[in-house]
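A protein chain is absent from this complex, but the other protein chains hold their places.
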Amino acid sequence: MPIETAPGLEAGIMLSSILFCLGLAGLMMRRNVIFMLMCVEICTNAAALMFVVAGAHWGNVDGQVMFVFVVTLAAAEVAIALALVLQFYHRKHTVDIDQLNELRG
Amino acid sequence: MSAQELFGILPLLILSAGIVILLLQVSFWRGHLGALATTTITLVLAMTSCFWVAGSLSGATSSIQVTGLLQVDYTALFFCLILLLTAFAISIMGYNYLRLRCDPKGISGSYPEEYYILLLLAMLGACTLIFSSHFATFFLGLELISLSLYPMLGFSLTGDLSPKREKLQSLESAIKYLILSALSTALGLFGIALIYSASGALDFVGIASRITELSQTSTLFATGVTLLLISIAFKLSLVPFHIWTPDVYQGAPTPTTALIATVGKGAVIGFLLRFFNILDLYSSQVLLDMLSIAAIASMLVGNLLALMQTNIKRLLAYSSIGHIGYLIVAFIIGKSTFGTEAVIYYLVAYIITTLGSFAVIGLVADSVEEKVLKGEYPESPLSDVQNPYQRAFYRGLLWRSPWLAGCFAAMLLSLAGIPLTIGFIGKFYVFTAGVEGQMWVLLAGVVIGSALGLFYYLRLLLTMVQRDNVPDINNTGAVQIATSGQLLLLILTTALLVFGIFPQILINWINAL
Amino acid sequence: MNFVFYLTSAIAVVATAMVIFHKNAVHALLYLVTSLLAVAVIFYQFGAPLAAALEVIIYAGAIMVLIVFVIMMLNQGDSTVVQEQTWLQPRTWLGPALLSALLLAQLILLVSSGKISSNQTFHYIGPKQIGIALFSHYVLAVELASMLLLAGLVGAFHLARRKKIDSEGSSNAY
Amino acid sequence: MTLLAIIIILFTGGIIAWLSERYFKAGGRWISLITLLLTAMLLTNYFTFIHSTGVGTAEPWWDSLQISWIPRFGIDFHLAIDGLSFLMLALTLAMGIFGVLMTWNDISFRRGFFYFNYLWTLAGVVGVFTAIDLFLFFFFWEVMLIPMLFLIAVWGYEQRIYAAIKFFIFTQASSLLMLIAIVGLVYIHYTNTGQLTFNYNALLNARLPPGIAYWLMLGFFVAFIVKLPALPFHTWLPDAHTQAPTAGSILLAAILLKTGAYGLLRFNLPLFPESSIEFAPVAMTIGAISIIYGAMLAFAQRDMKRLVAYSSVSHMGFVLLGLYALDTIAIQGAVMQMIAHGLSTAALFALVGALQHRLHTRDMQQLGGLWGRLPKLSAIALFFAVASLGLPGLGNFVAEFTVLVGSFRTNHWMTALAAIGLIGAALYALLMMQKVFFGKLNKRLEKPIREHEATDLNIRESCALLTLAALLVFIGLHPQPIFNIAEQTVQRSTTKIEAVLNIQKFSPEKISSQTHPTRLEHTSIEDTTP
Partner (left out) sequence: MQGLLAWVPLLPLIGFLILVAIPLFHRSEPPQKFVACIGVGSVGLAALLTMIVAFTLFWKTPSELVNISLWQWMLVDNLQVGFNFHIDWLTIVMLLIITGVGFLIHLYSVGYMRDDMDFRRYFAYLNLFVCAMLILVLADNLVLLYLGWEGVGLCSYLLIGFWYKEPANGTAAQKAFIVTRIGDTAMAIGLFLLFYEFSTLNIQQLISVIDGQEVNTEIITLACLLLLGGAVGKSAQLPLQTWLPDAMAGPTPVSALIHAATMVTAGVYLIARMHPLYMLSEVAMNAVAFVGATTLLISGFSAIAQSDIKRVLAYSTISQIGYMFLALGVGAWSGAIFHLMTHAFFKALLFLSAGSVILSLHHEQNIFSMGGLYRKIPLTFICFTIGCACLAALPFTSGFYSKDHILLSAWEYHQGVNILWLAGILGALVTGVYSFRLLFLVFLGKEGTASTHCKDANTPVMSIPLCILAALALFGGLLAPPLQAVFGVRPDEDHSAWIEGVAIAMPLIGLAIAWRLFLHEQKSGEQRSPLMQFWFSGWGFDWLYGHLLVRPFKYLSQINHNDIIDSLYKGTAAVSRQMNALLSASQNGQVRWYLTSFAVGSILFLALLVAL
């Protein structure tokens, strides 16, 4: 059933782009690993947002199905990421990503 | 879903079954060798099933569509087979690695068995990726690889016996890969979403049916494909998205490094071939230009970075950047007489050689680790000569362990593209493809890259024949690697030479696709 | 209706901006939840109630809570605010912000330059349709998603074990 | 089959030599010697062909062997022999034997592996000289490098690794260009005829668009002149020669450099006649400059081996000059120069090696006045020094003279320039004699010479060297057999080129200054001298 009054697909894409870029900016500027994880979630969420918007635009289920998978991924990824963060904190006693620089050159 | 469809994805089913069985087995009875056995049996069965499936494909049904998400055809099965073989080799390398890191008799144990579960999961992801004909399966397959790789990268973290330095490096590589890969996934998803926005379809055939009107009207689609390509370039570590490669390769457990360098890239290449073919992206000059620039940059930057590198794992990481650059050169001409063939051949060459060289490094490091555990060797290397990951350690290896060094030399020569090895035929294919496509700039890049590459491959090679300042890790100076490892190296070297001298064998297989 | 969309969009953007600039992790997380809730509202507006629900339940509910849990576990409360302050100097964020702005500009340019579609109508897609799709056409994908979760499970289980981490130095002195 | 047998025997001989060292200390060198003698005996099978050189017969090959190898690309394992190949094979095997004899006791480290590499290099070279499938040619071209690399890198002198890598990168990078050119050539032939083949005989008839042909020709050319070596790609040679062990230097100088010249004659000229004609003035200039520049650098060296190495640059310049004169006499001269230079320079390197082995230095500042102590060695060195400066009556003179006579017909000024190189040769050869053998005995040498009493050449070395000397005298006084054997191959190149020239001659606008002034049209000197 069509929804006549919704804003355009473009608006959705714009919003999603803005959110994605914000996430990217945060990823680049934060040194705290946990913040970085949050920023990754922002980025993922931005992509997921676009799937839903596009799905609504085309009127097929694929968009929301992809959303489901993206959320699944986000959950699994965060689980592993947090496990690694815990290990990181316990070994280095910091969450500063810049401390992870033994491998270089 | 019909029975034929189910039969088509038999390799995937077998892998899934293997995963479940292994899970159950581990929860009841932990045992390293047992896990290895289950894994190898699963892999062998999956390989066999590839042949069955291939046998059922014929004439009219040269490909099977499985619920619109997967598509099984000869090329995909060939890739699948290659990757499963690789996984087999990696499981052997992994066994030798874990044997020395995870104390089986430890009080709580450090559970090496998970490694095999993750390996099988990664293989499931890789095979899915290759079979995928839909963005959902593409995405899930890709992420399945990544998600299994994160813990595998950080695996020595939990090994009771792993040296502390190794643990920290392993952790670092896992976190770095995770953050960067997550971003790349997000970007790729963003790209897929854009493609979906533009086309309204997620399956490749559906997109392809709309492609003519799309490419004329919408930059949305092009943007989406570009973003997706960036994500793929990241996985392939093409310049400028290569920057994670050396750190992750160096820090990871060597079998995982081999996995990420071979399966991680091979599956993506397999997918890319299908993706470009179905969507006919070869007609898009912009994309080809992008790929060309990335390829040239990869060949130059990768080889330049490797030039003065003394850590062998990093060196191979850099060299793999260059090699993917060469591969992309062949890839760019795409659907021509030699294009696809060249890509597949080069990929096989790359996989065999990379696997072999990482196997050597890993096995040598393992043999040192064994001595450390026995207390015969300093725990933390005092100098480069004592560090098995440093070039200096390989001084005079040919005199100390001639067979091992011979295998490694063959690998290096293959990487350098010298005749008698498969790497040469691969490079020859690249040249043929390049000439066919008349891509002289790219070929110039290949030549310059190869010339640069020669320098560091040769330096490493000649380090092995050096006569003085040879490290002495025990009285005879020989490096004694595990028997299974020896066998693995022997097989890989034989394949490398046989396919190098009689390439027609492999060409026939590829052309039978 | 459009007004609601723009309002919630603005909330989402502002809240997200707060996330990346805020010093306190817990506060930032709350802003993130706010942002996610705003996105859920948008989903609802676009006729995707299931997505909206999942966004709230899984994203805001489960994943964020997981992060909160870890923040608490690491004791990342007020104590680190000062540290975050020093880390987040204009010098640090200016470059990334500019780069992101550039990327955004490019994306907007590219998205707006092409005509998307003449059709500006949206469709309501309910949970039922999605459920049917998931368990018919997408059943293999769902199975794969389960494998994905399995991988996450095995990985997290393996990595998060903290055995001997604290008592290191006893048996293997590295 | 004989050709295949030769290659296989060399390969297996290498492996046996390697393995035997474990059980029998001196096994490697004896097995090498026996292997080489065996192959030399096999080569004598072809003696019957020497006298039956009917010029212009349809089948130019004396013998050939064709086995399908990679059908996907139309690549065959295709060996064949003709006069030129025969000469080169004979040179290769002779120098191989010479090298073994001269360095009988030099090697002490991993002797078996040394001879393995030695024989494999030779096998590769034999392959290069007999392969007439372009892919196979390239294959052997590369295969011969690896063992050579090891020879330099393992048994070389102080800077061996640097020299080995430099040597390898130069040759390899340039040969990649050749590979591109080969593939390009094959591909054009394929698009023209629909037949995918790397067969030399088939590709001879490929019709190439002029522009592309020029580039392809350059691809081959660069690879070959790097090996030759000619300016500006010669800088690997002094390092490689100097750092290589004596046997390696002998192989490099006597044989490996010849592969470049062989390639030019076998491939460049017949495959790309038009482009070669167009390019000839440039190539001749490169050759002439190489002659002078090499001589000048040889003169400036302190290291005796470097001196000989630079003299090779100079001498091989004559080959380049001669080949690109595109004149029968000059090309014959170039072939002769390959052989004569092989003999004389190999002997010089052997002598420097003998000195280094005895006195542990190659620095000419630390040598001097050796005639009094090592009269035999000095006398033989004098002979070869004189040979290398092109004394008439020895092979090098015949070669240089015919090259210059022939190339003078094509290009007066470059030939005159090249002839100045003869003075340069005298300069460095005599400088070497003066600094090393004449003058007072260097004080630094009094001790080492006294310590090793029997330092002069022994019977084995003397015989090997005197045989070379006799050969040089023989080809200097009676070079006709070699001219006869090579004639057919040379004819085949020149007839193709002359055919092109004739076409050009009849289209008047195409005649430009660089074309070949034939003897028929009596161009006066004003035409060529401004």
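Labels A, B, C and D are assigned to the chains in the order they are written; within every chain, residues are numbered from 1.
By definition in this document, contacts are C-beta pairs under 8 Å (C-beta built on N, C-alpha and C of every residue); 3 or more make two chains touch, one makes a residue touch a chain.
Computed from a predicted structure; not experimentally measured.
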item	value
Touching partners, among the displayed chains, of the absent chain	A, B, C, D
Contacting the left-out chain in the complete assembly, out of B:E143, B:D247, B:E341 or B:E436	B:D247
Candidates D:Q434, D:N458 or D:N502 - the one touching the absent chain	D:Q434
Candidate in contact with the missing chain, chosen from B:T223, B:S357 or B:Q466	B:T223
Contact residue for the chain not shown (choose from D:M1, D:V282, D:A416 or D:I503)	D:A416
For subunit D, residues in touch with the removed chain	166, 231-232, 234-235, 238, 296-297, 299-302, 327-329, 332-333, 369, 371-372, 375-376, 379, 386, 391-393, 397-398, 401-402, 404-406, 408-409, 412, 415-416, 419-420, 422-423, 426-427, 430-431, 434, 437-440, 462, 477-480, 483, 519, 524-526
Where the unshown chain meets subunit B, residue by residue	175-176, 179-180, 183-184, 187, 219, 222-223, 226-227, 229-230, 234, 240-241, 243-244, 246-247, 285-286, 289-290, 293, 301, 304-305, 307-309, 452, 455
Absent chain, residues of subunit C that touch it	95-96, 99-100, 102-103, 106-107, 109-110
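One rule holds in what follows: only the chains that are shown with their structure count from here on.
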item	value
Geometric centre distance via CA averages, subunit D-subunit B, whole Å	44
Subunit A and subunit C, separation of their C-alpha mean positions in angstrom	4
Subunit A and subunit B: spacing of chain centres that average the CA atoms, whole Å	27
Of all residues in subunit D, the ones touching two or more other chains	none
For subunit B, residues that touch 2 or more chains besides their own	136, 140, 143, 147, 150-151, 154, 157, 167, 194, 197, 220
Contact set on subunit A toward subunit B in their complex	9, 13, 16, 20, 23-24, 27, 33, 36, 40, 43-44, 46-48, 50-51, 53-55, 57-58, 60, 62-63, 65-66, 69-70, 73, 76-77, 80-81, 84-85, 87-88, 91, 97, 100-105
For the subunit B and subunit C complex, residues of the former touching the latter	1, 9, 16, 19, 23, 66-70, 108, 110-111, 114, 117-118, 121, 124-125, 128, 134, 136-137, 140-141, 143-144, 147-148, 150-151, 154-155, 157-158, 160-161, 163-165, 167, 194, 197-198, 217-223, 379-380
List of subunit C residues in touch with subunit A within their complex	1-2, 5-6, 9, 12-13, 16-17, 19-20, 25, 28-29, 32, 35-36, 39, 42-43, 45-48, 50-51, 54-55, 58-59, 62-63, 66-67, 70-71, 73-74, 76, 80, 84, 87-88, 92-93, 95-97, 99-101, 103-104, 107-108, 111-112, 116-117, 119-125, 129-130, 133-134, 138, 141, 145, 148-149, 151-153, 155-156, 159-160, 162, 165-166
